Structure formats: structure tokens, C-alpha cells
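Right, I'll just put the structure down here and ask away after.
Apart from one protein chain that is not included, each protein chain of the complex appears where it belongs.
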Amino acid sequence: MAGLEAALQPINFFYCFIGTLLGTLLGVLPGIGPLAGIALLLPLTYGLTPTAAMILLAGVYYGCQYGGSTTSILMNVPGEVSSIVTCLDGNKMAKQGRAGAALGIAAFGSFIAGTGGVVGLMLISVPVAKVTVKFGPPEFFSLMVLAIVILTSISRGSTAKAMIMAVLGFILSFIGIDPVSGRERLTFGSIQLTSGIELSSLAIGLFGVSEMLINMEESIETTAIQLKQKIKGYLPTLKDWRMSAGPITRGTIVGFVTGTIPGGGAIVASFVSYALEKRLSKHPEKFGTGTIEGVAGPESANNSATSGAFIPLLTMGIPSNVIMALLLGALMIHGIRPGPLFLVEHKDIFWAVIGSMYIGNVMLLVLNLPLIPLWVQLLKVPNRILLPTILLICVIGSYSVNNNVFDILVMALAGIAGYVLRKSGYEVAPLCLAFVLGPTMENSFRQALIMSDGSFSIFVTRPIAAVTLAFAALALGVLAIKGRKIPGVQLDT
Amino acid sequence: MTKRKRFIESAVWLAVAALVAYKSVELKLGTFTSPEAGFMPFLAALVLAFLGLLIFFQKDSSPREGDHEVSLPLNVTPTALIIASLLVVFVVLLKTLGYLISSFLLMMFLFRLAGNRKWMTVLLNSFLAATLSYLLFGVLLKLDLPEGVLLGLLR
Partner (left out) sequence: MKTKGKIVGVLMVIFLLHFAASGVSGKDAPFPEKEIRLLCGYSPGSVSDLNARSIAKVASKYLKKPIVVVNMPGAAATIAANELVRSPGDGYTVITITTGYFAYTIHQQKVPFDPALIKPLLGYWQYSHILFAKGDGPFRTAKELVDFGRKHPDAIKYALPARGTGPHLMGIEFFRNAQVKAVDLPFKGSGENAQAVIGGNAIVGVDDFAPVKHYIKAGSLRALVAFLDKRHKDLPDVPTSGELGYGNLGSLNAYGILCIRKDTPPDRAKKLHDIFRKVIEDQEFTKTCDDLGQRCGYADTDVVEQNIRKQEKLSMPVLKELKLFVR
């Protein structure tokens, strides 16, 4: 409770507000995300107390998760890579005039999950951390295998086509320097490709730019909403709420757990939630056409995942992703060393941050809800003005991730590729997701084999890895059996 | 989905698979117990080739996005190609001309392509887009947008 008090102090409250506000805005902008925001604000934090600095920067991080869904829903442009999955159903809902409902559920789901995540952070950080710290290459590999099996169930159309997309995603993820051997792969002599393809540019291109190219084919007076559709209300209906209750709850749990695993993160959380909801739904074939569950689940998951991601950092000093690494650095500059001693030496900061996260979540809800009608009105702007503007924002967003013009090219190429693929009946989501999972899966596999001197038994003798792989095998079996009934897999001679 | 189109599709995937396989063999494959850099890519290429063949024989009812079936290969409209080329040109010119001019030019073309007929509208909107974005992203958010001719002159 002392934490809540500290968080409510005017100065900390103020910084919480600034952080979350900036986070939301940055989250809305495609490509630019928490990294840019934290890097931007870092110099300004030097004069602040460590508590205030942490509150500010943490606010930017989870604020981005709120904003990220906005452009995903409205424009099919992922504002954050963790909102890629939100594009699938969210954008379809927007095209049906239900953008308000989608945005609303995303906001509420994010709030509930975010708060839930903070509760989890408060209560079970230490025990969870004790388990996940032992995770090594064999465990990561099996988790990735499970994730990949789940991944294949996301798509609506032909399984073969989804698998092609996934394999392509893997191949693209191999481009660059292979960390395990240190050698360049598939770079074709380009120095730019040695660091691989930038995920944000790929996602923005495959989803957003392709969407734009497809839309440019329509007549000039159309707006983003399918012709003649009225905007059906700005908030979710009671029915929406009922259908979302389950996904939000499950999303919270799934997201939190995934977030605590170093290397897991919000992206994986979001699509695991999506796959889970599709599997549990009574009408799975509707996923991808604009179901509210397809928005509620993932958006909740990616928010609780951000809370979960703090656990390794605050309890063990291990950053689970790049943003956490930056936060770690920020703390170190202030003379604070997160780590096993953090909870002992700096209890006050820990609780103040937790307190501010509660407040931050409320703030974000209050900030985002009134903006919804505004965003929806944006859809009324004629395409001939809107589309080029969005494209410019995508260009800037792609560029600013690494301050590299090459990323703009990646976005453009991904845009054309996405455009062609979508018109030929392929879905780009599995590609992106495989692209994210590929490196971890491959590296962990090879690292595990180095650890075991080439023996595969390591995957079986280590309990967590073994159980996860068994799960994956089970899931694969279920999919194969069900697969015979999926339309599109009939052979045609 | 005509047989010819399916053929092109499969061919594309097989070609990609062949390329990747070739490059991975160059890197050495290693063995199952001691995989080298080329192992996984090669495996992926094999799977891709298999799937590419499978596609050819399948009856496919996947939903297709974008209503317009164009007679051009792979359904690409001229608009799409033009926009992609515009972006490439933009990238090339960005560092020399600087952000302001490059984005202004890009927006001019894009607005025109998107269907705005009046030149005044196009010019005005492009100007607004370029300058507003510069102020928002370059100045306010302090992103590092390339300086070029215009800004260099002003300094």
C-alpha cells in the first residue's frame, strides 16, 4: 500500500500520465514503439528520482500496447508488432462498421488484462521467476515447437498455403548472421542483410502497405469502410461483452505466463491467445472474418504479457526483451541495480512502480476511450487523402526503427509481396509469426545440441522440455485428425 | 483458379526452394546431431518444395482479397507497381534531397495516383503532409530524418 501512496504523489502521478500518453501515441504510430519513446525520454530522466524515471519509462512501454491496436483495427497496419494478430479480425470488424466495438473491447480488454497482470506481478513474481530462470535452450526449443504447431491453426484457408507461408517466414528469418556459427546466411553479398530483415518493416509492409495497394484499386470516392456501411455505434454491445468475457480472462492468463518467459513476449502471447480462442470457439470458421473474440483475446494477452515481462527484470535482473534491456540500462544509470537484491534493497521502487502500473492502466483506459469516436471518424476521410498519408506514416515508422533507409525498401517489397500473396489466397499472418519464432527455435535447437554433445536425449530427460514436446505432439495429432475435414485439403487430379 | 495460374504458383515456390537449398549447401549442412548453418534452411527448402508440389494438385477454395482479377500475371495492377517504384525512388533520393523535398515529391505522386484531380489540392496536401510530418516526427519526437538540400541551405 505504501507503493500506491508513492505512486499517487503528484510528481509520480504526473510522470505516469506523461509516460502513458506518449506511449499511447507512439503505439499508434506504426514502427515507432516503446524503444523510440524510451530512448527519447531517457535523457530527460536524468534529473529525476529513480522511481519517477521508472514510472515514466514503464508507462511508455505498456502505453504502447494500448495504442498499438488502433491502427491495426482501423487500417490493417500493425502499430506494434504485438498487434499483428489484432489486424486479422479487428480490421475486418472496422470494414463492417464495427470499429468502435473493436477499439472499445481492445481498450477494456487491455485494461482488465493489464491490471490482472499487475496483480500477478505483485503476487507471484518470485516463484514464477524461480522456475523460468532455469529455462535453457531445450525448453525454449520445445516451447517454440509448440508455438509453431499452434500457429498453423490460425489460418482460415488451405492448410498447405498456411504452411507455405510459415516455411517462408522461417526462411526469411534465417537471412543474416547465424549467431551459433557466426557466419552469414542468404545475404547475397548485401551488407544490409547481414543483420537480417527488420520485423517491423516486414509486418508493416505485409499488412499495411499491401492493404493500401489493394484499396487503391477501388474507386476514388470510397472511404475505408466498405461502401454504404454505416458506423454501427462506438462501443461494444452487451453481446460483445458476453462473448469477450472468456477470451479476455484466458488472454490475461496466457499473456502473463508467456510474458514471463524470457524471449516470449507480447507477440507470441497475442497469437497463442488467438489460436486458443479459435480452438475453443463454437464457430472457429468465423475467425478471420471479424469476430470480437479474435480481438478481445490477443489484445488482452499482449497487455498482460508486458506486466509479465517485468518479472525477470525486477526479480532477477534479467531483461526478457530489448525494451527491458533499455529499462535495465536506465536503472543502472540511476545507480540502481535490478537483480535478486532489487526486491530487498529497493523495495520502495518496486512497489511504487507496481502502484503506478495500476494507476497507469486506469489512465490509459480513460485516455483511450474518448478517443475512440475520434479514431472512427478518421475512417470517414476519403481514401484518396487517407491512404497516401498512412503510407507516409508507415514510411517514417519503418525508417525510424533503425534510422535506416533500407528498412523502407524492405517495407515496400514486403508490401508488394503481401499484395500479391493476399490476392492469390495466402494469409500473411503465419509468415510474420514464423519469422518471429524461427530464430529462437533454430538457435535453441543448436545450442541444446551443443550442450548435450549432439545427443537428442536432452529434449527428453529435461522435464519441462519433455512435457512441452509431448503437448506439441498431441496438438499436432489433433490437428492432423481434424485436418482431414478442413476444406481445401482435398486432392484434385 | 486456372491450371496455368496454379502452375506459376508452384513454380515460384519450387524456384525459391531451389535457391535456398543451393545456398544452404554452400554453407555446409552438418548432420542431425551437429547441424551447421545450412541445416535448417535446407530442411525448410525441402518442405517448401514438397508443399509447392502439393499446391499444384490441390483444389483450393481459399478466400482471395481484393476484388479485381487482372489479366496481368500474378494479379498485379499497374498502380501497385508504380507505387512500389515510387517508394524505391524515394529511398534513393532521400539522403541526397533530404526528407522535406523527398517526402513532398512522394506525396505529390501518391495523392495524384490516389485520385485527386485538382493540382492545387495535390500541391497543398503534399506540402502539408511533408511539413507537418517533419515537425511532428523530426522536431517534436526528435527522430533523425535525413537533412538534405533544403535544410542545408537554410542553415
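Note that the chains take the letters A and B in the order they are written out, and that residue 1 is the start of every chain.
Everything below uses one rule, namely that a residue touches a chain if its C-beta (ideal position, glycine included) is under 8 Å from a C-beta of that chain, and two chains touch if they have at least 3 such contacts.
Note that the structure is predicted; figures quoted are calculated from it, not measured.
Checked against the hidden chain, the listed residues A:Leu8, A:Leu21 or A:Leu42 yield one contact partner: A:Leu42.
Of the options A:Val133, A:Leu235, A:Val362 or A:Leu476, the residue whose C-beta touches the omitted chain is A:Val133. In the complete complex, the hidden chain is touched by one of A:Val180, A:Ala245, A:Val362 or A:Ile385, namely A:Val180. In the complete complex, the residue from A:Gln377, A:Asn403 or A:Ser455 that touches the missing chain is A:Asn403. Where chain B meets the omitted chain, the residues involved are 95, 120, 124, 127-128, 131-132, 135, 139, 142, 144, 154-155.
On the side of chain A, touch with the chain left out of the figure occurs at residues 35, 38-39, 42-43, 46, 133-137, 177, 179-184, 189, 191-192, 194-195, 262, 316-319, 322-323, 325-329, 332-335, 337-341, 402-404, 439, 443, 447, 450-451, 453.
Note that in this section only the chains that are shown with their structure count from here on.
Separation between the centroids of chain A and chain B, computed from CA atoms only, is 22 Å.
Taken together, the chain B residues at the contact with chain A in this complex read 1, 9, 13, 16, 20, 23-24, 27, 33-38, 40-41, 44-45, 47-48, 51-52, 54-55, 57-68, 74-77, 79-81, 83-84, 87-88, 90-91, 94-95, 103, 106-107, 110-111, 113-116, 125, 129, 133, 137, 141-146. Chain A contributes residues 32, 36, 40, 156-158, 160-161, 163-164, 167-168, 170-171, 174, 178, 180-181, 183, 185-186, 212-214, 216-217, 219-221, 383-385, 387-389, 391-393, 395-396, 399-400, 403, 405-406, 408-409, 411-413, 415-416, 419-420, 422-426, 442, 445-446, 449, 454-456, 487-493 to its touches with chain B in the complex.
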